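What follows is one structure encoded as structure tokens, with my remarks underneath.
A single protein chain has been omitted from the complex, and every remaining protein chain is retained in its original position.
Note that the chains take the letters A, B and C in the order they are written out, and that residue 1 is the start of every chain.
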Amino acid sequence: MIKVGIIGATGYAGGELVRILMNHKEAEIVWYGSRSYIDKKYYEVYQNMFEIVEDICKDDNLQELAEQVDVIFTATPQGFLAGLLTEEILSKVKIVDLSADYRIKDVATYEKWYGIEHKSPQFIEEAVYGLCEVNRGKITDKTRLVANPGCYTTCSILTAYPLVKEGLIDVDTLIVDAKSGTSGAGRGAKVPNLFCEVNENIKAYGVASHRHTPEIEEQLGYAGNCNVTINFTPHLVPMNRGILATEYATLKKKADGSLPTYEEVKAVYDKYYKEEKFVRVLDKGVCPETKWVEGSNYVDINFVIDERTGRIIMMGALDNLVKGAAGQAVQNMNILFGLKESEGLELVPCFP
Amino acid sequence: MIKVGIIGATGYAGGELVRILMNHKEAEIVWYGSRSYIDKKYYEVYQNMFEIVEDICKDDNLQELAEQVDVIFTATPQGFLAGLLTEEILSKVKIVDLSADYRIKDVATYEKWYGIEHKSPQFIEEAVYGLCEVNRGKITDKTRLVANPGCYTTCSILTAYPLVKEGLIDVDTLIVDAKSGTSGAGRGAKVPNLFCEVNENIKAYGVASHRHTPEIEEQLGYAGNCNVTINFTPHLVPMNRGILATEYATLKKKADGSLPTYEEVKAVYDKYYKEEKFVRVLDKGVCPETKWVEGSNYVDINFVIDERTGRIIMMGALDNLVKGAAGQAVQNMNILFGLKESEGLELVPCFP
Amino acid sequence: MIKVGIIGATGYAGGELVRILMNHKEAEIVWYGSRSYIDKKYYEVYQNMFEIVEDICKDDNLQELAEQVDVIFTATPQGFLAGLLTEEILSKVKIVDLSADYRIKDVATYEKWYGIEHKSPQFIEEAVYGLCEVNRGKITDKTRLVANPGCYTTCSILTAYPLVKEGLIDVDTLIVDAKSGTSGAGRGAKVPNLFCEVNENIKAYGVASHRHTPEIEEQLGYAGNCNVTINFTPHLVPMNRGILATEYATLKKKADGSLPTYEEVKAVYDKYYKEEKFVRVLDKGVCPETKWVEGSNYVDINFVIDERTGRIIMMGALDNLVKGAAGQAVQNMNILFGLKESEGLELVPCFP
Partner (left out) sequence: MIKVGIIGATGYAGGELVRILMNHKEAEIVWYGSRSYIDKKYYEVYQNMFEIVEDICKDDNLQELAEQVDVIFTATPQGFLAGLLTEEILSKVKIVDLSADYRIKDVATYEKWYGIEHKSPQFIEEAVYGLCEVNRGKITDKTRLVANPGCYTTCSILTAYPLVKEGLIDVDTLIVDAKSGTSGAGRGAKVPNLFCEVNENIKAYGVASHRHTPEIEEQLGYAGNCNVTINFTPHLVPMNRGILATEYATLKKKADGSLPTYEEVKAVYDKYYKEEKFVRVLDKGVCPETKWVEGSNYVDINFVIDERTGRIIMMGALDNLVKGAAGQAVQNMNILFGLKESEGLELVPCFP
């Protein structure tokens, strides 16, 4: 049984880790870290866990935690883990970090977009970017630190990845228009996240400045072996869960000057995703909807080719708290420990 | 492996049966009955099941079904099963009926409240009312027909049951004010159930005439060994899932003229529910919320004693599609076949 | 032109006052008081007012305000006005107080339910309880202080008022089960009011202890000329606006032992409300829905007599920010200044 510690267990992503791990056969949570609720019963914070979790919330003590557990999930604000991580800790425990601290390889880029100094850049190099479908081969039994991708980024990258990798689209034309449920904004008590402010409303935010932009660019850059600069625009949608990314790019023409056909593009998606349990490329003509993946680890993807404009419209949908956070984190843990990758993640989407 | 057939598999309750049974270790669905979608792939109706269910929808042929399966779930309109059920069918297969056809023992009462003739009253007597926590002892390996309780009724009855059973309240004063999410209204295309009509709105409906009233009265009558006549008022709430019942009754005074204490009432609840996995009596002062049980088979219950009025306010919350329909149906199946009662139902509530 | 000052202009009720007064022909706002946003442009807090309101937010200076305006609306927390009000202020300006400070005539009751000391009980006596349809006769040109009723109370009282007044129901049996949209909880940044906590959820709160209870009891007591003790249970509903009160009471039997008929009860409602512009008693069989009054000053009311239990179920719906707060406050202002009572309040409900 793998012993698990969670730091930030009372945020929404932390809560989802708990929900998922309750049905994981080879892992058990032994540390519910939550600085805000120390000594409070966990179920008093999340009543869904009444009579399920009896533990109390503990402090965020990485040192002590490293002694007691096999893996730590850090569902914490940016900069938290970077400020505390040491070689000693990493020598004792594996860490799956749900924050952005080790996602971006270039420290300057991190510091520019996040506006904070990175306190432990020496661990960035070894951290594996845990986008499982792309990087699972890089996660070995020697891996100590996994940087779990962001919610928008997981959705945005997986939706376009095969086409970038195979060079079907002109990456300079890529535009990602993303829509997210409100749990992505976290559980902090802020006026803009109040029910009455979000309900019956939609808005863009972080236009041309959202922090997930460089993460998407870096990863798609690896895929396409080129520099990628995109527009990424997130929107806040009045729903709890779900991200939908609508992506636009100009298709490269074939040698004869024609556009790739639906079948040709589909074949490229299938090449990468046909064997992937958690990526579902939908039937022709079916648009992904966030509701169809709610509560599950799936990403639903599809595309439409517009002959009039020469562009392809790609769409991807996932549950931001599952594949966009806790689910993928558990998937990474499974890979790290050589378990079946889908253990604990056989979650059937809940509808309606 | 128990072979399962579902009739009405493309309604919301039918869809929830499919979701739950996907993770049931000892049952498999072999017949997805849906007259409206015959020959269509099931996942084309419910895209959450894409790459999970490959079956097509079949006709509602009870005869043929009886030959092929061990148990049939009928998630069908009132009168459907009553119109088709025969001794021959019941001799071959067990049936868990999610409709109201066999819930009410008195045919006249059924016909009055439902406004239709009962076509097979001869089976009413043998049908067991499948409120598991109350009647599991009546479900044996010889039981052929289980009448699965209604969503409002499950919630309303379980919330008051111990107090009626033990005679703590004056049942003539019982008032049930219930609030339900919109999935309870089914998937029929009707104007009052359109998004724009339900959203940002709340209303009562079926005031003093809702069909779940006699069902609650009958069952609480058995508990209290008396006639029970109540007010039951359902309300439509702009959310997908969940029922909250707020119930009011006058507490009987003790011999010394005082009201029972919190501890005394709590002890009565504990007597009936402490060992019940799916009934959670919350800590003092915590009000049940539908969100805390969403997606799970739990009923959360609590109460407040009002010294000023001498009344007790009882509150119960459940997910109308799970404990209020498909979950309890699976629980009944588990009992019918001697399986662990919670098999397939270890569903952790999903929050947020 | 009546000069208006608002204290608490950036709360939800304050914002609604601004919205309504924009189209009021005989009043203009000259002071937008908001301690939290002093010197900030009002429209920067509420962007709906962009290019409509150019004013900046000012301090909550009652003294200065009293010099500059004809009427002050205080949409402030309990205790605020009571702590500042003086004879000097009242000698210069009329006040419509949207808080609870002067609603309850008995200081001890106020202090018990609100848990704070009342700092200026000397003004309670002269304050008129501004439930317009009941008390408009008490508001004269000499009235200086109007206690604007609470949102729940306006709905709860008006729904039952004619029957209590005329003695048709046994007031000791009265139970009010109320459901409110989330704007009633105010704009404070609190976790329980976050979108993800409220959405897809319903719960009771303040069970047997909500502060609007004694206010309802007092006013219905005046109507019935008796002591009234009720159960009042508020619920939080995932919608922005709207309150629905479902009320239960035992009908008094007539001399011949029969219940009053629908027509008899309807006649009593009509006696009080037929000429009332803002109270609409719906056609037989139509249940009030909050959506049908949204954005307007209407209260929609109806009832059902249950012959089986001898009870009447009364239902009332209003917009908590309009008739439940700002609309009624403007209605009171209109009465205070001898204007047409509906001036500025000819708001057609917005659907959907």
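One rule holds for everything that comes next: contacts are C-beta pairs under 8 Å (C-beta built on N, C-alpha and C of every residue); 3 or more make two chains touch, one makes a residue touch a chain.
Bear in mind the structure is a predicted one, so any value in this text is a computation, not a measurement.
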| item | value |
| --- | --- |
| Of C:Arg19, C:Lys58, C:His210 or C:His235, the residue in touch with the unshown chain | C:Arg19 |
| Residue, one of B:Asp60, B:Asp177, B:Glu200 or B:Glu341, that touches the chain absent here | B:Glu200 |
| Contact with the hidden chain (one of A:Val53, A:Ile230, A:Leu251 or A:Ala326) | A:Ile230 |
| Contact with the hidden chain (one of A:Ser34, A:Asn48, A:Thr246 or A:Asn334) | A:Thr246 |
| Interface with the unshown chain - residue positions in chain B | 12, 182-183, 187, 189-191, 193-200, 238-240 |
| On chain C, residues whose C-beta touches the chain left out of the figure | 12, 15, 19, 22-23, 44, 46-52, 183, 200, 240-241, 280, 282-283, 286, 289, 291-296, 300, 346, 348-352 |
| Missing-chain contacts mapped onto chain A | 175, 177, 179, 181, 196-197, 199-205, 207-208, 229-231, 233, 235, 237-242, 244, 246, 248, 287-291, 294, 304-306, 308-309, 311, 313, 315, 317, 352 |
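As a convention for this text, only the chains that are shown with their structure count from here on.
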| item | value |
| --- | --- |
| Length of the line joining the C-alpha centres of chain B and chain C, rounded to whole Å | 38 |
| Interchain centroid distance [CA atoms averaged], chain A/chain B, Å | 37 |
| Set of chain C residues in contact with two or more other chains | 196-197, 199-200, 238-240 |
